[in-house]
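Here is the structure we will look at, set down as structure tokens.
With one protein chain removed, the remaining protein chains of the complex are shown where they sit.
Moving on to chain A:
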Amino acid sequence: MTKHYDAIVVGLGASGGIIATELARAGLKVVGLEKGAFYKEQDFLTKFDEIRYYCRSAMVPHMRTDPITWRSNNKKEAVVLPWASNKLGLGDPFQTPPSIGTGGGTRSWGAASFRFRESDFKMRSLIVERFSESALQDDTTVVDWPVSYEDLEPYYDKVEWELGVAGKPGNINGEVQEGGNPFESPRKRDYPMPPLPRAGADKLFTEAARKLGYHPFATPTGIATIDYKGRSACTNCGFCHGYHCHVGAKLSTHELVSAANKETDNLEIRQYVRVFKVNRDSSGHVHGVSYFDSEGNVVEVTADIVILSCYALENARLLLASGINESGHVGKHLSIHNYGWFTGIMPEITNPFMGSLQSGSVLDDLTSELIPDNEEGVLWGSPINTWTGDMQPIETVHSLPPHVPKWGKGLKDWLSENYRKLFKMYSQHSTLPSEQFYVDLDPKVKDPFGQPALRITHDWTEYDRKTVEYFMKIKRQLAREMGMKDWWEDSPTPNYHVTVHDTGTHRMGWDPAASVVNPYGEVHECKGLFAVGGGQFPTLPSYNPTETIMALAYLTSDHILGRSAVGKVEKMEVI
């Protein structure tokens, strides 16, 4: 007889890793089903390797096993996405699908760890109030969140203190803190650790920003800056985003599940398994899942609760492939970030390969509702972030300015002269969810196991272009003030349509007709089934999504365990 579990967690990343750990530590029998490896500490000693992790994408699935197709609109036939359409394996490795293996994206992330702003939870109301209903396009599906900043504050606090986030507070209980972000939504207490050591270029950026009247503050990061709760302090090695951490400084849920697996008898982890279907019983209650093991055998596992936590894209694919979409909202409301990359050469050596990419500062002066009135029609602002470290040589060659020769002595001279002086700025302009952009099952393309590929229908709009342009102007001002000699900008309508910040595909709400999951992540139409992560976001704010994804994961855990303070839903019957 096969074993029956209390809970199955599909994907042990940012949210699944937290939920699996919380449930197991509370005494539930949990099985974590992971498409990638269950890592060992020794695995992380191979990480200083741009060939393996960047060029050959060691931490992300390949398109030959996990195809994703893309088309710009619903009149076109989708093709396998650009990086993958190149059958020689020479696409742009930055535009990768989400990481697999224990910890998921929290192993490879750059670890920018922001809370959203109070206003981010009320995007629709605030836009309508300020600019009127007509400011939003007809096809928009922008809504307010069903939870508020106040609801999530204790969970943000938990992520920052339980898991360890480094930063400088800007607003503690309404009191603005010197040196922090003056626009920050109120927090109850400080961060547990000070920010990362400052990158060489940071001084130039903060001085220039202050001169222009802005308020730079150190980027908050999920990276230990002192030895904290068993994690070692960051060594500034500069192989960070896209790489494992070799000393365990980076906040990753791998450490959580690994410890829970070792210390309790309650968390079993099965690696290299591909879940392809959610199973229900005749009453519509979730019954378990089916997966292919690494030999391709079909295995069925049963449990009272199933948590899908395998990223917004795969979550939507699994729901659709399992025929769960009564509301018609699964896969809709796809919201992604447009980064508005801006790279330049500083007059001095900045050594952009040292330290985390987040060893610099951010401006929040123009974020979200703080965007000034403008003629371009920008409704929602973005931070201006800096990228000061973690730039390896091959990645740098891939983002050369257009006027530099691609090969020959010109390339060699340019790299020799400028590689050590690079500095980047970016923003995170959120697309507005609309009826036009969504994900669904590709009608033709299948993976090697015969399962339908995910199809993305997305294009950048005129609104996106104007928004990115508006912020490019400010980046140019900053660049001039910093004494930058030369700079180049990414297209405001870039060729990527997967961003590792893909969200919205199973949006949460209280109304089963207008959303897929409730704010605890439980799927309205299937009792016991949860779909969690960025897919829950009703709209995408302009900050990195991970801290909010982790905060929501704690909310889901509390709800399942009957500890939730948010809303009125009682402890679940199954427990």
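Basically, a residue touches a chain if its C-beta (ideal position, glycine included) is under 8 Å from a C-beta of that chain, and two chains touch if they have at least 3 such contacts; residues count from 1.
By our rule, contacts and distances are computed from a predicted model.
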(message) Which of the following is the UniProt-recorded protein name of the chain this complex doesn't show: "Gluconate 2-dehydrogenase subunit 3 family protein", "Prokaryotic cytochrome C oxidase subunit IV family protein", "Sugar ABC transporter substrate-binding protein" or "Spore coat protein JC"?
(response) "Gluconate 2-dehydrogenase subunit 3 family protein"
(request) Among A:Leu12, A:Val143 or A:Leu204, choose the residue that contacts the chain missing from this document, as touch is defined above. (result) A:Leu204
(request) Using the definition of touch stated at the top, determine which of A:Leu415, A:Ala514 or A:Leu561 touches the missing chain. (result) A:Leu415
(message) Give me the chain A residues in contact with the hidden chain, please.
(response) 41-42, 44-46, 48-51, 55-56, 85-90, 197-201, 203-204, 227, 232, 235-239, 246-248, 348-351, 353-355, 359, 389, 392-394, 397, 406-409, 411-412, 415-416, 419-420
